[in-house]
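What follows is a set of notes on a single structure, which appears directly below.
As you look at this complex, bear in mind that one protein chain is not there, while each of the others sits in place.
Which chain is which? They are A and B, in the order written, and residues in each are numbered from 1.
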Amino acid sequence: MKNDYILEIEDLTVKYITEDSIVSAVNNMSLKLERGNTLGFVGETGAGKTTTAKSIMRLLPEPPTKIESGKIIFNGENILEKSIKHMQSIRGNKISMIFQDPMTALNPVIPIIDQIAEVILLHQTKDRKAAYKRAEEMLEIVEIKKERGEEYPHQFSGGMKQRVVIAIALACTPDLLIADEPTTALDVTIQAQVLKLMHDIKESNNTSMIMITHDLGIVAEACDNVAVIYAGSIVEYGTKEDIFNSHAHPYTEGLFNCIPDLSKTESELIPIKGIMPDPSDLPTGCKFHPRCPYAVDRCSKEEPESKEISDGHMVKCFLEHRK
Amino acid sequence: MLKYIIRRIIMMIPVMLGVTFVVFTMLYITPGDPAQTILGENATEETIAELREEMGLDRPFIIQYFDYVWKIVTKGDFGRSYTNQQPVINALIDRFPNTIILAVSSAAIAVILGLILGVVSAVKQYSIFDNFSMTLALIGLSMPNFWQGLLLMLLFSLKLGWFPVSGFTTWKHLILPALTVGTSSCAIIARMTRSSMLEVVRQDYVDSARAKGQKEYIVIIKHALRNAMIPIITAVGLQFGAMLGGSVITESVFSIPGIGKLMVDSIKARDYPSVQAGVLLIALSFCVVNLLVDLLYAATDPRMKSNIEGKA
């Protein structure tokens, strides 16, 4: 089972090119995802998580975006070299995506059953009857009565809409599911339901998943591995246990300091100082150094390499503060 | 849905009453005595007074107004033309089909061409096609239609001889006037479609359609355009009014015997009942079109539909 990676990203660099500026959204990102595993993408808004996800789907509009370099290897093939036609046979079929906001992810003028059946008709069967039957099954799997299939998105609550979105994403039992903050727009009680649902379906189909989130609680609940992303690069990567119990990067540490911990009596939160750097004008050296409490001279001059501090636990920091 | 249609028709009534009131008031305040106008310069005081009584002109304004409306509603009687003493309704029936044919064919040109230009421009934003068609749209918007009509006539009728100069009997007579009337509406619809499409194509649901693996042209037509249509339908409705209006001038340019030409000729002849009837008829057609547009709107946008059904 070694080296059975569903997805490998090598040295991916994505830029937004506009009249006034060039924005580096993703910088030399590399990662590997084992089949059947769930990888969490953690980071602040604007760190490049969604851009990475959309690059995997090849959904970034060109222009203004440009994939400058790198490879995205899915099931052993570099999908950046594939034709759009080939990509259309992969999207929704082998790789599915759940979008951030269920309120806007469904087409408001099409009944939901049609929206589910659409993806089935595209990839699985040309038989309309069979496709609609499968769509109804999917509705029931996500615990929506099939009678409601004829209704339009505005007649559903946020949580139900997200379940419809999940039904669409999983209708063709994809190998890889990319979930872009699937629960951010939902109430806390609904969040748990949706997460459990995703987990169950994923388990029964052995689907691999990338879970994009800024919520470490969701990471703890749903992920096997975690990639912490800052300003378009992975700054720390490891198993969930590595990240939660022995995180090494100052940014990861900062993220954990922002979570209230009731077990400690002195529960003062320590926010990370400053804001995300302007991606069109990134700092030299380590991109985190202006906000890093441990920064030394070297951090502003050289960009640290990613190094392995224990088996599979990578950190992109000189770790001077630990010496 | 039926209840909504009925409610909308009932809602049209006060608007139409308002329109008749405005038009009637304008006629009422028009200087000059209708009886005098009909009888001419040489009529005696007595004959004029007789005719005034016969026409009911000696009654109070409000009575005359209701009488006018009552006659229209019950008998289709719009009064008699001052110039030929014939009931105005006869002229209207003769000419109305021509105006409607012209407006409908202009609308067809404007909608089809406008949608195509707008959608392609939005999909290929900032391309040569986009720049070219939007420049063309802006020029179309800036060109007075009577001038455009004359230019088309000069080129295609007088110089090339492809189409007849005037009259309105065959389809060949229809092409140039319909182009003339349709151009500015086409430009407006194209601009509107482009901006509406640009708004829609960056919505998440368009990306989710792509994420399903749907082909790009189906994404554009089925997912983007259907949503973009909602504001466009409203614009098309308003443009139909503009096209009915535009036909007034264009009918004069191409000598088409329609309501517009009737009105222009009647104004010059101070034949006010004909002007009044023409305005009323076109306003009524416009109201009907707006009703149809609203129904179409409700059919396109399920949010509207359930809103309506919720209320009904």
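Definition applied: a contact is a pair of C-beta atoms (placed from the backbone, for glycine too) under 8 Å apart; a residue touches a chain by one contact, two chains touch by 3 or more.
One rule holds for everything that comes next: contacts and distances are computed from a predicted model.
Undergrad: One chain of this complex is not shown here; going by its UniProt record, which of these names is it: "ATP-grasp domain-containing protein", "NADH-quinone oxidoreductase subunit M", "ABC transporter permease" or "Periplasmic dipeptide transport protein"?
TA: So, among "ATP-grasp domain-containing protein", "NADH-quinone oxidoreductase subunit M", "ABC transporter permease" or "Periplasmic dipeptide transport protein", the name matching the hidden chain's UniProt entry is "ABC transporter permease".
Undergrad: Looking at the whole complex, which of B:Ile5, B:Val19, B:Leu39 or B:Ile175 touches the chain that is not displayed?
TA: Missing-chain contact among the listed residues: B:Val19.
Undergrad: Identify the residue among A:Leu12, A:Ala25, A:Ile144 or A:Ala167 that touches the chain left out of the display.
TA: Checking the options A:Leu12, A:Ala25, A:Ile144 or A:Ala167, the one contacting the hidden chain is A:Ala25.
Undergrad: Of the residues listed, B:Ile101, B:Leu115, B:Leu174 or B:Met263, which one is in contact with the missing chain?
TA: Checking the options B:Ile101, B:Leu115, B:Leu174 or B:Met263, the one contacting the hidden chain is B:Met263.
Undergrad: Kindly state which of the options B:Ile38, B:Met143, B:Ile233 or B:Val293 is in contact with the chain not pictured.
TA: B:Met143
Undergrad: So that we can see where the missing chain sits, which residues of chain B does it touch?
TA: That gives, for chain B, the contact residues 14-16, 18-19, 21-23, 26-27, 29-31, 125, 138-139, 141-147, 150-151, 153-154, 158, 195, 198, 202, 241-242, 244-246, 248-249, 252-253, 263-264, 267-268, 272, 275-276, 278-279, 282-283, 286-287, 290.
Note that in this section only the chains that are shown with their structure count from here on.
Undergrad: Using the touch definition up top, name the residues of chain B that touch chain A in the complex.
TA: Listed in rising order, the residues are 203-205, 207-216, 222-223, 226-227, 230, 300-303, 306.
Undergrad: Please give the residue numbers of chain A that touch chain B in the complex, ascending.
TA: So the residues of chain A in touch with chain B come to 54, 57, 59, 84, 87-93, 96-97, 99-101, 104-111, 118-119, 122-123, 152, 154-155, 165, 168.
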